[in-house]
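Please see the structure below; I have some questions.
Of the protein chains in this complex, all but one are displayed in their positions.
Going in written order, the chains are labelled A, B and C, and every chain counts its residues from 1.
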Amino acid sequence: MIIVMSPQASNDDLQRVVDRIRAAGLNEHISRGTERTVVGAIGDERSLSEQTFEQLPGVERALHIVKPYKLVAREGHPAGTVVDIRGIKLGGKQIQVIAGPCSVETQPQMDASAAAVAAAGCRLMRGGAFKPRTSPYSFQGLGVQGLEMFQQAAREYKLPIVTELMDVRMLDTFLEHDVDVIQIGARNMQNFDLLKEVGRVNKPVILKRGLSATISELLMAAEYIAAGGNHNIILCERGIRTFETAYRNVLDVTAIPVLQRETHLPVVVDPSHAGGKAWMVPALARAAIAAGADGLLIEAHPNPCEAWCDADQALTPAELTELMASLRLIAQAVGREL
Amino acid sequence: MIIVMSPQASNDDLQRVVDRIRAAGLNEHISRGTERTVVGAIGDERSLSEQTFEQLPGVERALHIVKPYKLVAREGHPAGTVVDIRGIKLGGKQIQVIAGPCSVETQPQMDASAAAVAAAGCRLMRGGAFKPRTSPYSFQGLGVQGLEMFQQAAREYKLPIVTELMDVRMLDTFLEHDVDVIQIGARNMQNFDLLKEVGRVNKPVILKRGLSATISELLMAAEYIAAGGNHNIILCERGIRTFETAYRNVLDVTAIPVLQRETHLPVVVDPSHAGGKAWMVPALARAAIAAGADGLLIEAHPNPCEAWCDADQALTPAELTELMASLRLIAQAVGREL
Amino acid sequence: MIIVMSPQASNDDLQRVVDRIRAAGLNEHISRGTERTVVGAIGDERSLSEQTFEQLPGVERALHIVKPYKLVAREGHPAGTVVDIRGIKLGGKQIQVIAGPCSVETQPQMDASAAAVAAAGCRLMRGGAFKPRTSPYSFQGLGVQGLEMFQQAAREYKLPIVTELMDVRMLDTFLEHDVDVIQIGARNMQNFDLLKEVGRVNKPVILKRGLSATISELLMAAEYIAAGGNHNIILCERGIRTFETAYRNVLDVTAIPVLQRETHLPVVVDPSHAGGKAWMVPALARAAIAAGADGLLIEAHPNPCEAWCDADQALTPAELTELMASLRLIAQAVGREL
Partner (left out) sequence: MIIVMSPQASNDDLQRVVDRIRAAGLNEHISRGTERTVVGAIGDERSLSEQTFEQLPGVERALHIVKPYKLVAREGHPAGTVVDIRGIKLGGKQIQVIAGPCSVETQPQMDASAAAVAAAGCRLMRGGAFKPRTSPYSFQGLGVQGLEMFQQAAREYKLPIVTELMDVRMLDTFLEHDVDVIQIGARNMQNFDLLKEVGRVNKPVILKRGLSATISELLMAAEYIAAGGNHNIILCERGIRTFETAYRNVLDVTAIPVLQRETHLPVVVDPSHAGGKAWMVPALARAAIAAGADGLLIEAHPNPCEAWCDADQALTPAELTELMASLRLIAQAVGREL
């Protein structure tokens, strides 16, 4: 950590900083410049907080030199993590497209969805049984019954399932129903008790970036899961909130190469929630793969016009099949398979 | 709801829109302009979703005319709600300042805090026993033991206590320890299961606005609580996330008059978390009261330099006392008391 | 335009709205719903302002149904515009990469740059003679002398040149030096006097999106140029400002398909300024082409370590050549050429 002293700092102020560094078991290194004196804290600076120094008299600013995340950092783990989902590899050369409806509605809808997902060549299926909805008056998901419908449909096509866990009390139910990948939604990215609990189980987790979460916060949320012992974490960029109102969110493609530099975890992208309109999905999906994403989460529905939620962002089975063909060409152009 | 047809929309497209409106039990009203045809849906439009229409062919845009919140809306409840917290009124003429440390650390620290809070003239006390921390390696709060220390210190001065609930499984413990006001933190504003649970109890709730939550989303989160039967809700503006990096968050004072126009619920402001530095707190606190806030949440610590978290944003007892005097003058200037 | 009356609106309030609509030469259409009365204004609503109605008593909200831009709108001009730059077509099947250094420094630097740009297969060259710098103490560009060096280097390789105009008083000088494409920078996107002047000349213009400009504002800025008579406009997405601090700006790939739906003008992307680091450029450039961009603006320098500005975002000649090969594959994957 670097502590910048203000021009007016006294020797006593400086000594107080030094004392605090030593109290934490680190050593100081003082550098006197022409305009400012700078103190370096030598040792494991993760035990120091910037705030502890910034409120001391004579301190202008304190800043970490080392990133706050450790287990999920690429530094120290140079090889990328490949998550194995019942034999399907996510994070390697092969790109995975996880498709399916926004929410589980009926058994026929799920059967038709699973058939369409498999026919399009996707190897994993998504669908929501518990839905985070802005309004308490909106459809909240079928719950446990939805999990059952989902499994029945997906098992027929040997598709591992991905579904969102919102309430920590439902974790055991998810395990009983053998959910293959637990999704933590954007709104729960910093629901720390939920993160701690999924950190204790041995199931792959897709962690979605919060609407206004920084890269660092996303990685610290993943660190919560990893710190519990679960290293099967997949990060998901799903659009961030900005000033623009012409579309729901802004897909942050820059996050893809930046995350891949900072962490060894695989990175997938959700172009459906980012744009919020089905007609935007193909362009955004292609951009994500071209930028290096390891996979995609795509909403598809056998009959989007009749979907119970997010009707305007789901692809039809025909559109999904067409998109997969187009993505295969992009994957090849960047030296990968799909 | 208003549905704007695209210039290329056919009569069939229009008919499909009309059919869908009627299927939801509403009536249509068609208005043919020079450039666009617009369809109005007459009836309770809250049962309609914009997305259901936007994915129909020939539809350019659908938009709600009526706000999505109902129980918390000022419309229909013109009088402001006054929340009674063990005899202390929040929402009326008297402004309430809720002060205390970021986290419960030790019994002596809490005893000294309670004494300072009472001496400064504040009527409620805040303090965290369960702390949402960005890093899994940071101090996570003393937990239940912290609740006990907090109550022991606060009861001595008859100060009702405000503390944050993060995990739905701890709600019963909060009730057993007779927490007076349950705080829902910014990161949990859309933790819908948590909202539903606090909606079922008969305790006042302070609901903090999420870092990038819109006014509408904040009100819909409050609607979740109200829909459960608990109408003792206090909204809290605590700074929003923007592009600016010179300070932690931007205190959104505009939210105060806008919320007071839109909802009958009281609105308090947390200037400590907004700015993130103790020296900014007096200016922001004064601005909040001048803009019409019903109360403040302020961090104060008997010895900020030794605080275990957020050390650089806590006021000393002397600073708190001085601030209260200054706020009293502002309160009078806007026709209120403190 | 739609005017939503508040539930408390009187008949007089309604009449006042109607009078104002008629005064502007339009007709009203009144629709009485169960909760709100809505008034439609039938006719060319571009002459009406939302504000004119929103301050009338009894009016809750007024909103435009038709987009405010006309000349640049895809509606009415379904075919895409192809801009011809001395024989090079921008906007058609062939994707154009405009490469070159951030700023003109010396004749040898420009000669080497032009050689590298041509050798990599790019057909246009960029370079700044007048530089918008955040600090008055930073290098401000070589000015007119820089234009001369640029032309001398570029003409050798028959590369049309693209360079930024900041000051309206320099427009004649740009014309005298036969600048092929005038670039309007992000900071000047709403410098309306500058837009009006370049609207009067017969030169292609690249208009960069402001750091926090909405799609609608960008199109209205283009409308300023088009309204002057110059329809040779190329829009440029160059990253937007958000809360994220891990990279300079967020490249908004969603803007590409959205702009292409809203306007007939070609859309190019500047991945160099968006990310701000050379190592991010390939991923962002590929994403932009995959999302459908008509071209790219890329910073390249014969010796980035010695560049006088933005040294860390310029590609070397070898990196540029390698990127072009990779972009050719992406272009083919989306059915285009490069």
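In this text, a contact is a pair of C-beta atoms (placed from the backbone, for glycine too) under 8 Å apart; a residue touches a chain by one contact, two chains touch by 3 or more.
Being a predicted model, the structure only gives us computed values, none of them experimental.
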Where B:Val162, B:Met189, B:Ala227 or B:Leu251 are the choices, the one touching the absent chain is B:Leu251
Given B:Ala112, B:Met280 or B:Cys305, the correct residue touching the omitted chain is B:Met280
Subunit B residues touching the chain left out here are 212, 214-216, 240, 242-247, 250-254, 256-258, 261, 274-275, 279-280, 283-284, 286-292, 326, 329-330, 332-334
Touching the unshown chain, subunit A contributes residues 2, 4, 7, 29, 31-36, 38, 40, 42-45, 63, 65-66, 75, 212, 241-243, 245
It is residues of subunit C that touch the chain not shown, namely 46, 49, 51-52, 54-56, 68, 132-138, 166-169, 187-188, 190-193, 196, 211-212, 217, 220, 223-224, 227, 241, 277-278, 304-305, 309-313
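Operating definition for what follows: only the chains that are shown with their structure count from here on.
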Contact graph of the chains (line, ring, star, complete, other): complete
The C-alpha superposition of subunit A onto subunit B, two copies of one sequence, needs a rotation in degrees (nearest 5) of 180
Note, CA centroid farthest from subunit B's centroid sits on chain C
Taking each chain's centre as the mean of its CA atoms, subunit A sits from subunit B at a distance in Å of 26
Whole-angstrom distance, CA centroid of subunit A to CA centroid of subunit C, is 31
Multi-chain touching residues of subunit C, meaning two or more other chains, are 212, 242-243, 245
